[in-house]
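Yeah, one chain of the complex is gone here, protein chain that is, but the others are all in their spots.
Per-chain numbering from 1; labels A and B assigned in written order.
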Amino acid sequence: MDVDLKIENLSVYFGQKQILDSISFEIPARSITAIIGPSGCGKSTFVRTINRMNDRFDDFSHKGSIIFDGKDVLSNDYPVEELRKKIGMVFQKPNPFPKSIYENVVFGLKIHGVKDRKILDETVKSSLESASLYDQVKDRLSMNAYKLSGGQQQRLCIARALAIKPEILLLDEPTSAIDPLATKQIEEVLEQISKEITILIVTHNIQQAARIADYIAFFYMGKLVEFSKAEKILNAPNEKLTDDYLTGMYG
Amino acid sequence: MSFKKRMLKQRIAFLSLSIVSIGILFAIGSIFALILVNGLGVLNWNFLISITSFDFKGVTHGGIGPAIAGTFMVTGLGLVFAVPVGILAGIYLSEYRSKGKIFNVLRMMVANLAGVPSVVHGLFGLAVFAVLFKFGLSILSSALTLSILALPIIIMTTENAMRDVPNDLREASYSLGAKKWQSALLVVFPVAASKIMTGVILASARIAGETAPILFTGATLYLAHYPTAINQQFMALPYMIYGLMTTSINISASTNFAYGIALVLITLIALMNIAIVIFRSKTRKNS
Partner (left out) sequence: MKNIIDRIIFVSGWVSIAIIVAITFFLFYNWIPLFKTASPIEFFFGTLWYPTAIPPFYGILPLLDATVWISFLTILITFPSAFVLAIFITHVAPKRLRYFLKIFLEIFSSVPSVILGLIGLSIVAPYFQSVLNMDTGQNILNAALMLSLITIPMPTSMMEDFISAFSPEQKEGAQALGANEFETLTKVIIPGLKGPFASIAMLSLGRIFGETMIVLMVAGNAAIFPTNIFQPARVLSSTIAAEMGETPVDTPHFYALFGIGAVLFVMTFLINIIGEVIRIRYERQMMKG
């Protein structure tokens, strides 16, 4: 098994409050890892720490490290813009820019200095195809992205993240704000792209994890309780806490 | 107290409130009416474009063309200086803020700059732009002075407009590897732009009507031609009203002329305000 991200003893604090407590595990490359756990257990905090979105908060601090390509991405020497180019993110609520579909997809390329019109055009096509949105929007690429449906907007956000060819894609409950049909499409997209990209997805929905995840990490009150192959966690978890959660003790 | 009595008390209170309010509103309305009625009499095409002249009795003839041109020039040039700096400063306050007192101090200084009396700005412009920088009494000195007046208005509206932009757009752009300035200028600013525009218009309306800051930085009462360069002195609408009403040797003959100028000035400013209202209803629809 290829390892893509190595989490070592990661603890996270907001001010005095400890949110994550010595998390250690290795995220396998080119597969889907789902993070599950009750609300408030630190799932979002965890994925947002990986691409350093939490740096924006003044009271954020951490201990431990996250090793990617042999380097600690949490160290101050690691250029954060480079990191985010390699580790993309999709959020819970679809957040396209109020610009055209085309401009949304090429935004990442443009800020990283790509100007060649041909490359931009090709990337728009390939990214939208990967997000299975291309056929629906190919005739109206200059339309404002806000006119798309919620599910389409979320797939546009995936395409936007894919456009800069990340090695890892983080998704924080990407389907919780959209309808079941759109959810299914997104799950199919994720399964497709996981052949080339490592996917880390936070989900509240155990069925979803069962449908798409190769590996599952169960978080509880800031701790990693268990991490293992999906079938193992779902059928025969080692810990009683995991079992309780899966059988619906926490709703 | 009985219910009836209490209701009566309320009715009397609200009635007297209404009478006073309508009185105040009437006074304000009659200012507009006076200017319209007195100003319309002198207003015609010739008045708008001709050069001003005075005869030996002190009666004003001709029109206010150079004054309109002068007001447009100082206002426009003032904005050229104030808009970029003001918008960037507003962006700094909203996007680059962090914890700590220093940002509150900065914000307070912007509010204080907005409260500096305009005649003090005039003194500053005289000492710095006219004398120290040797720009002399000129359109340039006046425009720079006015730009300082416009600055806090633009900063404050920009800051508020940028802050109103939802955070998830910032997160989206950061997550794609955008730097702070890229996210601020390429993502947040375009969303805030139409609200910022209202601030810019507001600032223009404000500086177009100012007299004190240009009084001794470059405005003059009489110019025989249209302004042609920014190192010249200039005529301006508000200053001309003041001049006609206080230094003319034939006040009564000048008064009508002054009303004509006032009508032009108020029309300009009202148009800008209407533009603001339209911009605002647009941004409300979009969000």
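The rule is short, and it goes like this: contacts are C-beta pairs under 8 Å (C-beta built on N, C-alpha and C of every residue); 3 or more make two chains touch, one makes a residue touch a chain.
From a predicted model like this one, the values you see are computed outputs, not experimental measurements.
Every shown chain that the unseen chain touches in the whole complex is listed here: B.
When you scan B:73, B:89 or B:223 for touch with the missing chain, the hit is B:89. Residue B:179 is the one among B:163, B:179 or B:282 that touches the chain missing from this view. Contact with the undisplayed chain is limited, among B:106, B:230 or B:253, to B:106. For chain B, the residues touching the chain absent from view are 6-7, 9-10, 13-14, 17-18, 20-21, 24-25, 27-28, 31-32, 34-35, 84-86, 88-89, 91-93, 96, 105-106, 108-113, 115-124, 126-128, 131, 148, 151-152, 155, 179-181, 184-185, 202, 205-206, 208-212, 215-216, 238-239, 241-242, 245-246, 255, 258-259, 262, 265-266, 269-270, 272-273, 277.
Basically, only the chains that are shown with their structure count from here on.
The distance from the centre of chain A to the centre of chain B, with each centre set as the mean of the Cα atoms, comes to 49 Å. Of all residues in chain A, only 51, 53, 56, 58-59, 81-85, 88-89, 91, 93, 95-99, 107-108, 111-112, 157, 160-161, 164 touch chain B in the complex they form. Residues of chain B that touch chain A in their complex: 98-99, 168-169, 171-179, 182, 186-187, 190-191.
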